[in-house]
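What follows is a single structure, written as C-alpha cells, with notes after it.
For this depiction, one protein chain was excluded, whereas all remaining protein chains were kept in their positions.
Then we have chain A:
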C-alpha cells in the first residue's frame, strides 16, 4: 500500500518534472532563437517599423532659408499675371479666369442679357432667368455687373433633343459683352448624347463658369464650376413642396431597407451597375427593380433576364417603395446624375450613391456624408452589408438632414439658382464668406447672410451648437407716432417702464410724428441711454443703421403699447430660451378662406395664433438685417407705401427661416374691451381699410414666398406659478397677474 503510494507520488513528481522541462524547453529555444537572429543581423525586413534611434538629420535644415533666389526672381505680381495667362480652359480657376475687380465696385451684381426675339427658351431656363431677375443680385446695367448670365438657352445640349439650340457658337461669339466668357455663368443640365454622353457643351465656353448637372470630378474645375442637381421640367419655380418627413419614428427603420426602381440599359455607358443590381435584390427588404422596356427597339437588345425583371418590376409601386424605405439606391444613369437623387432626398429616403466620379450637387458647400451614403460602384455587392451596419442613430440623423437640405437648397428652381449665386458670391467675398457650419445646419446658407457678421455667435441659430448663450441685454426700440403733450402720455410711461427692466441696455426712439421733438427737460430721466432718431416722414428699422444696436435682442414697441417692466423682463427671459423666434404679446392668426380662395387675416380671439405683432415683441437683431437684405425691394416698398404690414412681413420672414410659430407670452386681456372697445380707441386698427390692406399683404407675401410659411401654435408661455393657488408673494412675476 505504502509502496503503491510512493510510486504514485514519484510518478506524479516525475510527470511534473517532464512537464516542466517541456514547458521550459519550448519557451527557451524560441526566445534564444529570436534573440540570436536579431543580434546577428540587427534588422529583419518583415518586422514592424523599428523606430530608429540614431541621431538623424532634420528634414528642413536650420540654415536652408527658403528664398534667397526667390527674392531675386520675378516679382509676385508678375507671377500672378503668368498664372492668369497660363491656366485657361480646363484649368480655369477664379484666380486665372475671373475678374474680381468687376465685383468690388458695386458688389455682387448679376446681369442677364436681354432676350432676343425669335429665340426659344425652355420653361426651365425661363425659370432660372426670372429667378435671377427677381433676386436682390439682379442689375439691368451691364456696367455694374460682376456676373453675366446668357439669355440663350444652354440647359439642354443633347443634339438629339428638341430643346437643342443650334448655332450657339456664333450666337455666343457675337455677344458684345462676351469677352471670352470672362465672368459669365452658363447653366447646363444635359450635355453630350448617345453613345458616349461627353460633358462637352458643343460650343466654346471660353473662360465662363459652368453650373452644370451630372458633372464628373475629372472635369469639375474646383472652386470655379458649380455642380447643380438634375431637375425636371415640372420642378416648381418658387416655394416648392416640403419634405415628406412629418415626424420622426424611433427606431427609424422602415418596411424596406433599400429600394430602387428604374431603367436598365443593357449595353453602353452606365449599364454595368444597373445590370448587376439583381445580384443584390432579395425581394424582401432589398428590392432593386429594373426594366428593359424603354426606347423603341428594346426587344432587339433584350437579354435572358429581361422578361423576369420586367415582370418583377411591374409588381411594385415606385411611390410606395420610396415612402417606405430607409435607404434608396441612386445608381448612375447614362449620365452621372439622375432624377432619383432629388426624389429620394425629398422622400426622406437616405440616398445611397452608386455613381463613381459624380461631383455631387453643391459639393463645394454641402457635406454629403451627413445626408447620404456614398457607395462605390465597384463594391455593389457589399452595399446591403454596409447599409445594414449603419447605426440607427446615424440613420435618424441622415434622414433629418435629407429634409433640411431638400428644403434649404433643392425644393425649387429658385433655391437651386440662389444657392449657385451665393456660392459664387462667397468666393468673391472670400474673407466674408459662410463657414461650413452655416451651410450645413439649420436654417442653411440662404438665410444666414455672412455680411452681417463673421462671428457665429452673432446669429440666432448656433447657440446650442457652439455651447454659448445669447447676450443677456437688449436694445428697446420705440416707435413714436403720437405727439408728446404731457407726462401722462403713454410714450413716456413706456420709456420709464422699459428703462426699469434689468436687461435693458439702451432705448432708441424712432420719432415718426409731424410735430417737432419735445424739449430735453420734458423727457424723463432714465438710467439707460436714450437715443432719439428723427425722420422726415417714415423712420423704420429698415433704414436705421445697425451700428446703434450693439445688443443682440431687440424689443420693439409701438408708442401705444402699454407694458410694465416686469412684462418686459419676463418676455426677455423667455426669449433667451428661444432666441431664434419672435417672442411677444399681441397675437394674430391666419386662415385659408376657401370661399375666396385666398388667405385670411384675423385678430379675433382664437385658440391658436401664427403671428405675434412686433408692436410689443422681442426678437433677434439679425432679423432686421435679414429683413433689409433678404427681402426684395418690391415687398419692402409695398410695406413702406401702405405704412402697414411691416409686422406681418417680419412674421412671415421669421417663420420661413425657423419653420416654427412665434411665441406668445402672458398678457392680461380685457375681453370686453376688445370686443367693443376697438372703435372707441381712435386707432387705425379699427379702420376697415387698414384691415383689408393686411389681407392683401398676406396674400402678396405668401405668393412671394411661394408657400405659406406661417405656422399655428396653441401654446402660450406663462410664468411658472401663474394663477396657481399659492401665495402671491412666492411669485416672481406677480405683477403680471395683478393687471
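Everything below uses one rule, namely that a contact is a pair of C-beta atoms (placed from the backbone, for glycine too) under 8 Å apart; a residue touches a chain by one contact, two chains touch by 3 or more; residues count from 1.
Here is the rule we use: contacts and distances are computed from a predicted model.
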Given the choices "Armadillo-like helical domain-containing protein", "MOC2A synthase", "NADH-ubiquinone oxidoreductase chain 2" or "Exostosin glycosyltransferase 2", state the protein name listed in UniProt for the chain not shown.
"Exostosin glycosyltransferase 2"
Sole residue of A:175, A:276 or A:390 that reaches the chain not shown, by the stated touch rule
A:390
Sort through A:163, A:403, A:425 or A:567 and give me the one touching the missing partner chain.
A:403
Touching the left-out chain: which of A:236, A:457, A:600 or A:615?
A:457
Can you work out which residue in A:155, A:228 or A:373 touches the chain that's missing from view?
A:373
